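The complex appears here without one of its protein chains, the remainder shown in place.
And now, chain A:
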Amino acid sequence: MSTAPATLEKVSVIVSKGSLDGIYPPLILANGARAEGIEADLFFTFFGLDAITRRRQEQIRLATVGNPGLHLPTALGGLPGMSAAMTRYMEWKMEQFDFPSIPEFVEMIADTGAGIYACKASTDLFGLGKDDLIDCVADIITVGEFYARAVGSQIIYT
């Protein structure tokens, strides 16, 4: 009889969304993995790159249009300033539960020993170089290199 392994060995978490609600969940997954002693890599691709791009990192917004979970009518969600206001509200709520800000959270996750990687296709597309990304980014890698690093891990796409 075979027994299942007690824990996961490694997770490779892909971050492809650039909204506040798109970025926190994969950060929590990667950070939580490290807290459990599980290895973790974060791979930022497409708009997810905003979370590790210097000039964008502080301006991550909550999506107020096309976000039914917010229970806000689409016509209202599109009003000028709505996304900024809802983002401020959400950040205030999160602060009460001691959520770190996105810049602080990414840096903390790097400090846990997780690998922070940017997708080459996306950085090429957006015209970003290593200098445009925050210091804790280990490297800009291709999808092939991502898979090579992910050997033996569970890949989580968000």
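In this section, contacts are C-beta pairs under 8 Å (C-beta built on N, C-alpha and C of every residue); 3 or more make two chains touch, one makes a residue touch a chain; residues count from 1.
As a working rule, contacts and distances are computed from a predicted model.
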Missing subunit (named according to UniProt) among the choices "NADH-quinone oxidoreductase subunit K", "(2Fe-2S)-binding protein", "1-acyl-sn-glycerol-3-phosphate acyltransferase" or "TusE/DsrC/DsvC family sulfur relay protein": "TusE/DsrC/DsvC family sulfur relay protein"
Listed residues A:Gly37, A:Gly69, A:Gly127 or A:Gly144, member touching the removed chain: A:Gly37
Selected residue (touches chain absent from view) among A:Met90, A:Met108 or A:Ala150: A:Met108
Missing-chain contacts mapped onto chain A: 28, 31-32, 34-37, 98-100, 108, 111-113
